[in-house]
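Mind looking over this structure? Questions follow.
Missing here: one protein chain of the complex. Every other protein chain is in place.
Chain lettering (A and B) follows the sequence in which the chains are written, and residue indices restart at 1 in each chain.
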């Protein structure tokens, strides 16, 4: 029998099953520079050691989304190698900062399973946890993916769908240890907007667009040791629907976060992702843009505020062109046009005032 | 009002205005490796710790041009987001070595302003300074850019054009602290040419060509956190004159410096850029070449010499093909053909003899 694995299929998962993912990963200064080069990120907390020290950190923390991408990457080989689609995220919580030299290990539990009536696929609900080398939980998240069956046909197993919160409530938001906002320098961060300047309902058009190229999105995905074939294998994808490699959805999240810096430069710390979905695939050659709506805002004390945001990612189109279509779709409860690639609901920390 | 910034326009600048640029940046080992991967640089002072130690440095210094690119990148958001063209550089002085772990902050002063008679643009003269986390000045430079006006029309403001030296004089050249050339090992550097081997007027055809691809030039520019749109946004650039993303001019400078290693391997330290202009834009797919003329040479003492060089960068053409055209253009005082992309006048340090 061939020793190379073809990954798990729907039948291979069972409720309560625990998967210890291989290839724990030590984070390095190289990962940080590559993340900057691959996304263009400019949040000061993750690129300016002096700024991080003013905020209470002895060392430069690693960007939350870089931690997420690497932790997520660990789960692919066991969970989603045969996934048809990554359906959604919930309860993604960033609990503690991760630093250069830390080693991240990831373990997942199967918390839900549901066959699809086509007999070809099923939905797998997974709760994953990333811990550092000292065993501290740094990141916890749930996601559900549609996974191929090994053999077609209904098994008529009992469907279990977990209860998933639509939001990490503000009073469950964990302010990372040591974070001290008192010496926050907005000249260093690049903007003077703080919690009090944002209004619920307000939209921010982040203006800037980033074009994706093949080497760049595949390098990002390889850096995360995410080995999903659809991103890498043009020979195989040539006979797929789009005939092209798909850009890893996580890369789109990172690009939209980078783009959102223009208007949200002080939203340094990503606390939680309340929910998210990849609305359409992206390909090399696409230019990604983003716009954000402020959903809610709340003081957490100690000069720190939390803000719940909805960031829409879209491609090859400006917000001026798309906003009317978005509002109409909202009103008519119809689907968003195919220009939209990401709908992300998340919570950030931001100084209460500056 | 949209919280995302569209950057400064000509009307936003005033004489003597001081701009503290955001996003100070800590340099890491990752930046060094990426610079090597993106440019192919082979100067030993920046990639060989043992060699650097022999020259008096406890740690590996960061390549001067990498420091320049990152420092320059800081200024883009405030100075040149709405620039039509980067017109020139002068008095670029590299004063002290920068090391891994250092944080570079940049501040600029507006030293000149001049409206253009078309009523659409104006020229902004800027003096920028980069300091490390201890406040030491490591790099100082002047540049002038043509910037769009927010509103068309002449304001008939008083034009102020600063006096800019055409050269950082040899006796103003700062030999970086600790630099000790006595144990210089030319077997390690790769060539045996020292100051005494170069003649004023001599040309060096650096022979090698480097082809630029999209992912690579955009990754370089993102690494520098330079957020000028023209390099990244293909969707927007599709309706521009060239219908393509432009390669960041600084990347061309870095590529030409890398290419110049073949014939100038001992010109390890870049001391000053006396003047420079980007003659034509470059695009993905272009192959860049370089040739250098030795302008002047002088002993500085302690076994160190300074050499003033003129490096021409050109594309998709060899020096053999272009030299006659260059000489004719020089003689006829006509414009250089569009193959030429860079004309850089700079000063390097090199051992007096080996």
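We take it that a residue touches a chain if its C-beta (ideal position, glycine included) is under 8 Å from a C-beta of that chain, and two chains touch if they have at least 3 such contacts.
What you see is a predicted model; the values in this text were computed from it and never measured.
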Touching residue (missing chain; options A:180, A:215, A:277 or A:298): A:215
Of B:26, B:69, B:103 or B:215, the one touching the omitted chain in the full complex: B:215
Selected residue (touches chain absent from view) among B:265, B:279, B:322 or B:336: B:265
Residue among B:108, B:189, B:225 or B:347 touching the omitted chain: B:189
For subunit A, residues in touch with the removed chain: 2-6, 20, 22-26, 28-31, 33-34, 38, 77, 101, 103, 105, 133, 213-216, 218-220, 222-223, 225, 227, 229, 232-236, 245
Residues from subunit B at the interface with the omitted partner, ascending: 28-34, 36-40, 42, 44, 47-51, 60, 187-191, 193, 197-198, 202-211, 213-216, 219, 262-265, 285, 287, 315-317
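Quick note on the criterion: only the chains that are shown with their structure count from here on.
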Separation of subunit A from subunit B, taking each centre as the mean of its C-alpha atoms, in whole Å: 36
